[in-house]
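One chain of protein is taken out of this complex; the other chains stay put.
Letters A and B mark the chains as written, and numbering starts fresh at 1 in each.
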Amino acid sequence: MTVDRDPRLPLCLVVNDDEVEVRPRGHHTLLDVLRRELDLVGARPGCTVGACGSCTVLLDDEPVSSCLLPAQLVGTRHVRTIEGLESLAVPGSLHPVQQAFIDHTAFQCSYCTPGFILTATALLTREPDASRERIQAELAGNLCRCGSYVKIMDAVLDARDRLRGHHDDGSPYDGSPYGGAPHNGTADQQTADQRVADRGTPDRGTVAQP
Amino acid sequence: MSTGNGTRWVHPTSLGEALAELAVPGSRPAAGCTQLAFALADPRRRPDRLVALGGVPELSAVQRMSWADGRGTLVLGSAVTHARAAADPQVREAVPVLADVFSRVGNVRVRAMATVGGVLAGAVYAWDPPTVLRALGARARLDGPNGRRTVPLDDFYPDPGRTVIDAGELLTSVEIDVPPPRTVGRYLTLKTRSAEDSSCLGVAAVLGFDPSGRCVRARLAVGSATPAPVGFPELDALLLGEGPGSSSAKAVADGYAERVTCVDDLRAGAAYRVEMVRVLVRRAITAAFEDGPA
Partner (left out) sequence: MSDPRAKVTGRLPLLGDGLDGTAGGAADPGPGLLHARLLTADVAHARLAVDTTPARGLPGVTAVFSGRELEAALGGRPLRFGPVLRDQPPLAVERVRYAGEPVAVALAADPDDADEALRRITVTYDPLPLVTDPIAALTGATTDVGTSAVTGTSAVAGTVLHPRDGAPSAAFPEIRLRRGAGTNLVNHFVIRKGDAPGALARAEHVFTDTFTTPAMHHAALENHVAVAVPDAQRIVVWSATQTPYKVRVQLAELLGLPLDRVVVRTLHLGGAFGAKCYAKIEPLAACLARVTGRPVRVCLDRAQTFTTITRHATRATIETGVRADGRITARRVTAWFDAGAYADISPRVIKNGAYGYGGPYDIADIWVDVYAAYTNRPPAGAFRGYASPQAAFAYEGQTELIARRLGVPASQVRRVNLLRDGSRNVTGETMTDCHYDTLLDVAEHALADGALAGGALPDGAPDAGLGGDADPPVGQCLRGRGVALTVKGTNTPSVSQAAVLLNRDGSLQILTSTVEMGQGAHLALTRLAAEALGIEERMISVSLPDTDTTPYDQQTSSSRSTIAMGGAVRDACANLLGLLTRLAADHCGVPAEQVRAGGGQVRAGATSYGYGELVTVLRAGQLRCEGAYASQGGLDHETGQGIASSRWHQASGSAEVTVDVETGRVRVLRYHAAVWAGRVVNPVEARMQVEGAVLLGLGSALGEELGLGPDGGQAQRTLLDYRLPALTDLPVITVDLLGGPDDEIHGLGETAVPPVAPAVAAAVADATGVVITDLPLRPDRVLAALRASRGFAAAVPTSGAAVPTSGAAVFRDDVHPLQLPAAQRAEHERTPR
């Protein structure tokens, strides 16, 4: 039987495990509802054409662009935003993917960060053994203009291993695919110094940072 | 709160209801909404009435029909999402090149919402799956007030940006005959601005081989660079009887480049695209031949 919804009636959604009543207009997107009615602002407008991923939320555990999804189509599917990710982990603690982003400083301005974290979480839930190439391809739909991609890959690979139990001590993942780029400035600087020294043209002050 | 200009939604729960709702003037079907969202966001283009297809079970099925003679047909409901088409075991097993193209469209978020019907009915030349579906000889099934009809994809886009779907009609499924054993499908794309860009050009090659490795069936399609996917069966036929190391690949590629009409857009100009048709058609054929005998 066709349901002809009276647009004046509230809509019931399940957001971060809670049932909520919202009153979107016909053209309102899930992003509109989250930000205007529910004050969940971790999903952010970026491009509003589904290209940047800043507004990513999980719909039944799969990432979608909330800027494209009409609120009227959400139906009974469960919406999870970055604000609801913590509840997936031990209460009060961050989700392992969030923690990995902190440990690797996988953000600069962080406008894109919730989208990356949710996309990575969905992937690692679906494919716990996702390869580096899979991660790269899956996260390629999220854009970071600050250019934190190197660290984002480090963080997601580390999160994958933590979630698989390989690194449950929380130590930073050291198997970086990016030439073993270290997590601080020391090693590369020493490398450069070494190269300079090898040529016998030591420049003033090319010593390692503390 | 303003009252005007509201978009009204209806949610039919059967195909019959959906067709009845679509008969109401001003109604448009809505499935994944990844394209329709642009119109919804624009107050000047906002639709009056949308018929949500997600609650219609007939449109969300993936089925494999088997015929008495051993042939099979895959039927993808028009509301099946790209993600589901890409992951479906029957699709992956029977037509891997189709699963492949659906797994490469847009990004993971778009694939979670965008539908098989939407990507065909949208008639946007840049989109990839119609090119592969054309090479596979797929057919679109349309249901409407005057009943049901089936249209080969070769005839689905009569003009650039237009489909044969009539007012009140709904694209309900896509049928793909399961290719016989020893069929190889390849889909190559060229991207010009970023690995995440839409295709500047896509070339699909579906080639069938006999046990000795000779080509016995060949269907190519070129898209994303053309106003709609195109193929030239008489050129494809040059590949028949050819084996590994075929010299016809170049002739076919040159033929496609000669006959194809390409578009200018922000991804590349038409002249460049024509040259790339020559390159990618040859590469797609070569790749398929390399896989063929295996």
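FYI, a residue touches a chain if its C-beta (ideal position, glycine included) is under 8 Å from a C-beta of that chain, and two chains touch if they have at least 3 such contacts.
Since the model is a prediction, treat every value here as computed from it, not as a measurement.
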Which chains here would be touched by the one that got left out? A, B
Looking at the full complex, which residue from B:105, B:142 or B:165 touches the chain that isn't shown here? B:105
Among B:140, B:238, B:257 or B:288, which residue is in touch with the absent chain? B:257
Out of B:187, B:209 or B:289, which touches the unshown chain? B:187
Residues on chain A facing the left-out chain by the touch rule are 25, 32, 35-37, 39, 41-52, 54, 81-83, 85-86, 94, 98-99, 101-102, 105, 107-114, 117, 132-133, 136-137, 139-143, 145-153, 177-179, 181, 183-186, 188-189, 191-193, 195-196, 199, 201, 203-210
For chain B, residues in touch with the removed chain: 1-5, 32, 34-35, 38, 43-44, 100, 104-106, 110, 114, 118-119, 122, 124-129, 187-199, 203, 254, 257, 264-272, 274-276, 278-280, 283
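Just so we're on the same page, only the chains that are shown with their structure count from here on.
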State, to the nearest whole Å, the distance from the C-alpha centre of chain A to the C-alpha centre of chain B. 31
Chain B residues touching chain A - in the complex, by the definition given at the top: 6-13, 17, 20-21, 30, 33-34, 37-38, 40-41, 46, 50, 52, 54-55, 83, 106-110, 112-113, 195-196
Within their complex, state which residues of chain A touch chain B. 1-5, 7, 25-27, 29, 48-51, 53, 56, 59, 62-65, 67-70, 72-73, 75, 119, 122-123, 138, 140-142
